[in-house]
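As structure tokens, the structure follows; a few thoughts come after it.
For this view, one protein chain was removed and the others were kept in their places.
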Amino acid sequence: MSTPDANAREITFSEAINEALAEELRRDERVFIIGEDVAEAGTPFKVLSGLVQEFGPERVIDTPISEAGITGLGVGAAMTGMRPVVDIMFGDFVTLVMDQMVNQAAKVHYMSGGKLHVPIVMRTTMGATRRSAAQHSQSLHALLSHIPGLKVVVPSTPYDAKGLLKTAIRDDNPVAFFEDKMMYRLKGPVPVGEYTIPFGAADIKRSGADITIVATSSMVQVALGAAKLLEEIGISAEVIDPRTTKPLDKQTLIDSAKKTSRAIVVDEGYESYGVTAEIAAIIADGAFYYLDAPVKRMGAMDVPIPFSPALEDLTVPTEQDVVEMAKTLCGVV
Amino acid sequence: MSTPDANAREITFSEAINEALAEELRRDERVFIIGEDVAEAGTPFKVLSGLVQEFGPERVIDTPISEAGITGLGVGAAMTGMRPVVDIMFGDFVTLVMDQMVNQAAKVHYMSGGKLHVPIVMRTTMGATRRSAAQHSQSLHALLSHIPGLKVVVPSTPYDAKGLLKTAIRDDNPVAFFEDKMMYRLKGPVPVGEYTIPFGAADIKRSGADITIVATSSMVQVALGAAKLLEEIGISAEVIDPRTTKPLDKQTLIDSAKKTSRAIVVDEGYESYGVTAEIAAIIADGAFYYLDAPVKRMGAMDVPIPFSPALEDLTVPTEQDVVEMAKTLCGVV
Amino acid sequence: MSSMEKDKQKEIIDIELYLHMYQQMAKIRLFELEVNELYLSAKMPGLAHLYIGQEAVAVGVCEALTREDYITSTHRGHGHCLAKGAEVDRMFAELLGKEAGYCRGKGGSMHIADPESGNLGANAIVGGSAGIATGAGFAAKRLGNERVAVCFFGEGALGQGLLYEVMNLAQLWRLPVIYVCENNLYNEYTHYTETTAGELSARPQAFGMHTEIVDGQDVRAVYEATKRLVERARRGEGPAFLLCETYRYRGHHVGDIDRSYYRSKEEELDWETHRDPLKNLADWMLAQGLCDQRTLDQIQSDVEAEVKAGVEFALNTPYPDASEVDQHVYA
Partner (left out) sequence: MSSMEKDKQKEIIDIELYLHMYQQMAKIRLFELEVNELYLSAKMPGLAHLYIGQEAVAVGVCEALTREDYITSTHRGHGHCLAKGAEVDRMFAELLGKEAGYCRGKGGSMHIADPESGNLGANAIVGGSAGIATGAGFAAKRLGNERVAVCFFGEGALGQGLLYEVMNLAQLWRLPVIYVCENNLYNEYTHYTETTAGELSARPQAFGMHTEIVDGQDVRAVYEATKRLVERARRGEGPAFLLCETYRYRGHHVGDIDRSYYRSKEEELDWETHRDPLKNLADWMLAQGLCDQRTLDQIQSDVEAEVKAGVEFALNTPYPDASEVDQHVYA
């Protein structure tokens, strides 16, 4: 279980992102940030506060409301010596940059026979329950995870967010980096010193013996909360965070399921044809002869996300939902 | 196994699509076709030949090269009394209409509390091995299958294509209709008379006892070919075609797997986070206590589709691949 | 009827029109102030983008439309919805996520739709409804129902490629669509001149589209301009682009309190004191002797009562039942 040294200070998820960007902007002249209201405003989430003051408007660039245009510009700049970090305010807007990410960024290296590279990072958000309704609450990371040539990162803690973002910026491939906007204020230990976290290395957030809970992004917190409650009733849950859906650390997931013989996959994207499907299918196949129960999936409800608080909260998996599912799988009633 | 009466004539997949459109254009004044080179040219695949001659340029409309614009126009026209059939030439271009399909068409009915409807059909293509390279060969139906509010159709025969397209046009929801361009010349029996095929009803293309092969679109032909070869070595394969990935007829798939105790899922989309993941996960869960072997997935290789014939053919599942997989699952060597 | 009588009658009609526009603007202003209160008192879920300062655009445009004509709106859409005929009480109910809201609480502030008044819906994707409005105009032309479609959007939406794709289609096919661009000077926290190369009005003109620029704080001017463009459209003369110069008094959204880093208090004050659409119309009507102060005070108190009643209703009406969560995904 990778974590910072004991004496690391506590900072928020938002601060961790900000630090990662600041350090990379300092380290590498070629890195720049481009997006809507990223400079003086520091984004509506204030995640980039202070960066334009240190690095100037030439490296922290406000743009028109042109998601496709700035992403396309980023792809071209990445192909010609720069390392752009494109800010797409809400994850829902990735629908606008799909051609640039899917048909351009993801394919240039392969189509050119390996001669061209596209070291671009697209930072965007995900996560519901913010009362922002159907077009500002989606978690669409599955759409990009489906595309060969792209890497997809879904950090769940300030520590992971910082280390993974630095890795993303140094990676020579296009990377989609999803930040759950509901976690920006989440605090966690982050070492003062420099570190990076490799892609494709799942992290065991909590080890356990009876059941494996694979969770991504904000659902990791939900899983950890559920694990605590389960412990009280004598069920030892192992919580695993893939950290990157692409590349995906299949072996760690499979090994854990083999050990516990039961697995639940929790992700905030729509359940159907989403991340839970891929991971559940991999575990059900890889741990087939070890499973005592079917692998269960818990994604966001397959509905456009409703505005009303009375409805929205029903669409996202909760600690209690996970606990109930775990109890059923473990035959506890 | 739904099929036409014995005395039905044989027509091509392309002719079946053309007939469905012509019949619906005749039946309903509100139906119109809009897309690039759909009129005189009848599309580059010639699928719409003759329609503009019968229905005129007011109902078979050539457009600028503006996929997002014409899809958006279609969404608005659908909301205000028309029934547009938007033609997106290559499935690879759905990347350009994602916002209109995902954030607009799919959500309008729900966001309006059920007051507005979007009866739009987006017809597009899929399928590789046409030597068209990475941006003209993808099968991206998984991207739309992930989105609540959309329905997704992947016909595998002329008979299904015609019946399902007529259903799509009459449906009050947005429908994405994927036609494998390599099947346009495929012939099959289609009755002369009027018929429609309901969504969410899988079709057992071939019944068998030893193994279930779930296949979509062009992969159904591959699965049937494999089933023939398997029969020769004494393996009886059941081939099931979901016909629509959304809604998905889970029960039929699960029941078949329960019966045969083995299952393979074959689809031409990228394997990771694709259609095979959803279907495999559903079967592995629903038939858990009946399976003698893990559910296996066979999708397109997770690579941008290469141009070179020497490479492209390696990226799509073949009859032989399916046969080998089936033999392994059945323990035959 | 003598021409003198005609003039007299026209004047009466005009007075009624002006007073009605004043009432509509006052209603929107008060509605939005109440929305802000609901936010500050933590009674409203999420955020809202207030229309305060831009009232003359929504009202001037919608007064020139019939109830059957279509509009599409934006994230800053309360004013458009009310001007097109939505009721205050059901608007508040939607903002609070209640079942009595226009969208049964499922849409919220950024997605209010009311087909009965021709409102095809607000949209939280900047420029996202440009295709919808163009399609509505397309349908109107095909069905021959004489309707026109108005697409409201902010100047920031001209950053979206979709706008150019559909303006080309609308002009090519002479669709009855009016693109109403509200230039309130800011894309969120960035001045539009930092995001706009060339003149905004040159964008539609590039497609040969009829384009007019109007003072968005003068409701009569907006009304007259729209009337002309609507008549053109109904006559089959095609689409038009109406660029309205306006200003939002408050923050980008209710939470945008400290704005000093992107605009000055002076600028805000200048617009509020010299270019307020309500004040300007009131002063003009009084100066022209078209009405007296009492009439205006009456309107004010009527509207206050309506808004007060509306918010009361909304606060006390129930949330949708949990069973609604997966209803209306499919028709």
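In this document, chain identifiers A, B and C correspond to the written order of the chains, with residue numbering beginning at 1 in each.
Keep in mind that, in the parts below, a contact is a pair of C-beta atoms (placed from the backbone, for glycine too) under 8 Å apart; a residue touches a chain by one contact, two chains touch by 3 or more.
Remember, predicted model here, so these are calculated numbers, not experimental data.
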Missing chain: touched chains present in the view = A, B, C
Taking the entire complex into account, which one of C:Ala202, C:Leu269 or C:Ala305 touches the absent chain?
-> C:Ala202
Of A:Val38, A:Ala68, A:Ile88 or A:Ala142, the one touching the omitted chain in the full complex | A:Ala68
Which of A:Ile33, A:Met82 or A:Leu291 touches the chain that is not shown?
-> A:Met82
Out of B:Val192, B:Ala209, B:Ile233 or B:Leu311, only one touches the absent chain, namely B:Leu311
For the full complex, which residue in C:Tyr164, C:Tyr179, C:Tyr223 or C:Tyr319 touches the chain that was left out?
-> C:Tyr164
Footprint left on subunit A by the chain that the document does not show = 32, 58, 63-64, 66, 68-82, 84, 99-100, 103-104, 108-117, 119, 148-149, 151, 172-173
Touching residues (missing chain, whole complex) on subunit C = 159-165, 167-168, 171-172, 194-199, 202-203, 205-209
Could I get the residues of subunit B that touch the absent chain, sorted low to high?
-> 36-37, 40-41, 44, 62-66, 68-69, 92-93, 96, 130-136, 301-304, 306-311, 314-315
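Keep this in mind: only the chains that are shown with their structure count from here on.
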Hey, which chain ends up farthest from subunit A, C-alpha centres compared?
-> C
Would you mind pulling out the distance in Å between where the CA atoms of subunit A average out and where those of subunit C do?
-> 38
Rounded Å distance, subunit B centre to subunit C centre (Cα mean) = 42
Quick one: report the Å distance separating subunit A from subunit B, using the average Cα coordinate of each chain.
-> 31
Could you list which residues of subunit A touch at least two other chains?
-> 92-93, 96, 133-135, 302-304, 306
Touching at least 2 other chains, the residues of subunit C are 103-107, 111, 123, 125, 128, 161, 329
